[in-house]
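Other chains of the complex are left out, but the ones given are in their true place.
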Amino acid sequence: MDLKHKLEALLFVSAKPMAVKQLAEFTEAAEEEVREACHELTVDYKDSGRGMTLIENGGKFQMVTAPEAADTVAKMVKVETSGELSRPSLEALTIIAYRGPISKTDLDRIRGVNCSLIIRNLLLRGLIEAKEGSEDDGTHYNVSFDFLKFLGLGSVEDLPDFARLHMDTTVDEALADEEPLENPVI
Amino acid sequence: MEITLEKFEGPLALLLKLIEADELDITTVSLAKTADQFVTYIKENKDIDPEEIADFLVVAAKLLLIKSRALLPFLYPAEDVEADDFEKQIKMYKEFLEAAKVVDKLAAGNRKMFGREFTKASWLQREAGFFPPPNASASTLAMIFEDVLARLKPAEKLGQSTIEDHINIDDKISHARQLLAGKVNFFFSDFIKHAKSKTEVIVGFLAILELMRQREVIIEQLSLFGEMEVKQFPIIN
């Protein structure tokens, strides 16, 4: 793969602006080459009317949607952030409310499925917040203050039956009971 | 011959390994030939997961049936549909084993693809967006959490007792020996009268076949699907 398309892959994946220096490091190319290739890519995108474009700011490049696609994207954002929550999403939100702060791994194990996409959606809607933990502790999730306010509560402890449900040992037993997965995680 | 089996590999994997160790193709004949080795493996490898043993016994029973048909064809005049199906099943399983190797190679080929990182900022103009769902209320949450607790609760316990009930072929053999200690014969239907599951019947049958192999008993069946009579092996001077 040529430099231009390696850069394209990196800029696509990164949600943040990327410094030319970093890009040069990951692609093992000279900074000048990187800058040049990024400019070429920008021109390519414009010429072929693509859905994305590159913007340059203070020596950093970022891939963003083309301004012409703004309306379409806005429609998607609106639909994805409004409306009712699905049952699985409500369940994840509930577990985070009664058991937070909780790690993704524990949430996955309680629900029995991988909850990555659900967590994203709850984050996007501002219903939960991520708290970066230490290295081996990982990210933990809590319901947001906005969401508590929306429910008319001052804190999670005001949730119905909080003391009993929060302390219920079933969850701890289920998490502890868990058979060790084969080969760390299969 | 050393054959090792990983947890969850299951009886078909064992069977294929036995057949391949003998460099045989998958045919009714090779299945019949493998029956004894298969049963011996189960007997000698006490570390087969108790949760898996029933699956192994089901296959053992099929193999022994195929073997007995091969040895005593006149007892089974009908076409051997079951053996053909079993043969097909093994072949199909083997195909998927081959496919799994290919998948493993793909995984090792380092052609991983990556999705885009997710951040609120990449979706929203202002990060502070808050979009409450109309269907979440404090009482709904409490109700759902009760559901979650209920779902987590019973799951474990069920499995345990079923396993305890499951059935040891040695026990069945001793039971059969006991029955024969006092008399010269008994009916197979009496032997399995108290069986609680199909598996237990199969294990009972395996026990009798094993005793037959060890020349402790003979079986007589006077009509097709008729009652089987289990007798002490005649002592001939």
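The letters A and B name the chains in turn, as written, and every chain counts its residues from 1.
Going forward, a residue touches a chain if its C-beta (ideal position, glycine included) is under 8 Å from a C-beta of that chain, and two chains touch if they have at least 3 such contacts.
Keep in mind the model is a prediction, meaning the values are calculated, not measured.
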Although each chain type is displayed only once, what is its multiplicity within the complete complex of this file? A x2, B x1
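Just so we're on the same page, only the chains that are shown with their structure count from here on.
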Geometric centre distance via CA averages, subunit B-subunit A, whole Å: 42
Note: in the complex, subunit B contacts subunit A through residues 7-8, 114-124, 128-142, 144-149, 152-153, 155-156
In the complex, the residues of subunit A that touch subunit B are 9, 12-16, 77, 80-85, 90-91, 93-95, 97-98, 110-111, 120, 123-127, 144, 146-147, 150-153, 158-161, 165, 168, 170-171, 173-174, 177, 182
